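Supplied in structure tokens, the structure appears directly below.
Here the complex is missing one protein chain, while the rest keep their positions.
Up next is chain A:
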């Protein structure tokens, strides 16, 4: 029985790790695909407001045909939901995943499952389109197939791991929910906000650039974000350095190595489930020699805003920027 448990755990962990690494590798391979999808998709609809029936190619090269403008939408991923709401189409969302928390309205919307989807519930909601996600394809292929068998249109949104791909997913969702103008506007606004952050932080002198260490999970298994993560990209935008920039993707770091890296700022993203995230860091033995601890420069940011590839990435970036360079934002 013990064995069984261990096997189960290993399987879970493996799934978790593979999930993570898949995201990374998907990221490397994805851009070209996405752009081609994007092109074919936009060719279909160039010029006018989506004309029905509308055929769009999704992130896994499925052709999704919508007979008319969808009035009932089920979103299987919080980022899809957030984008749909940001496009002012939130009133059409009739089902969301268990993990959905934003905006507040989603709390009153029917839940269709978290890691595993309840196909029956989704079918009973009678959606015109289901917004799936590339990262779900591996784990929930059967469920998605069943939905398609039930004649429900499933549009798989690309698994964005950088800001540019996020813009593409916003435009894609804009097409599906018939809000292309809003999507364009949203992308323009996000670009402007990011440009503003970049502009403000560009005043930082080279020698004042801060090195930042992200903590995705608390001690003892301290995971951090290396290259090819949103967190890393957000740091680049705000002119800060990722202390773990030599690493790739999401990795568990040796605490000794963190002390040696000696980051000037530590930012945790686990405040939502750890009571005192800052105390968690400062109370660690041996961390008192780390600059971030000695200078009390430890902050917690909302993990959703920095991990969900949606409109709130800007908020996450701003929160990080204000934590890292408070002096630049006080003046405003």
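Heads up, the rule we're going with is that a contact is a pair of C-beta atoms (placed from the backbone, for glycine too) under 8 Å apart; a residue touches a chain by one contact, two chains touch by 3 or more; residues count from 1.
The rule we apply is simple: contacts and distances are computed from a predicted model.
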Given the options "FAD-dependent oxidoreductase", "ABC transporter permease protein YvrB", "Acyl-CoA dehydrogenase" or "Spore gernimation protein KB", which would UniProt use as the protein name of the unshown chain? "ABC transporter permease protein YvrB"
With the missing chain put back, one of A:204, A:251 or A:278 would touch it. Which one? A:251
Who touches the missing chain here, A:141, A:188 or A:272? A:272
Out of A:151, A:199, A:285 or A:330, which residue would touch the omitted chain in the full complex? A:285
To test your reading of the contact rule: which positions on chain A touch the chain that is missing from view? 1-2, 4-6, 8-10, 12-13, 16, 99, 114, 217-223, 247, 251-257, 259-262, 270, 272-273, 275, 283-289
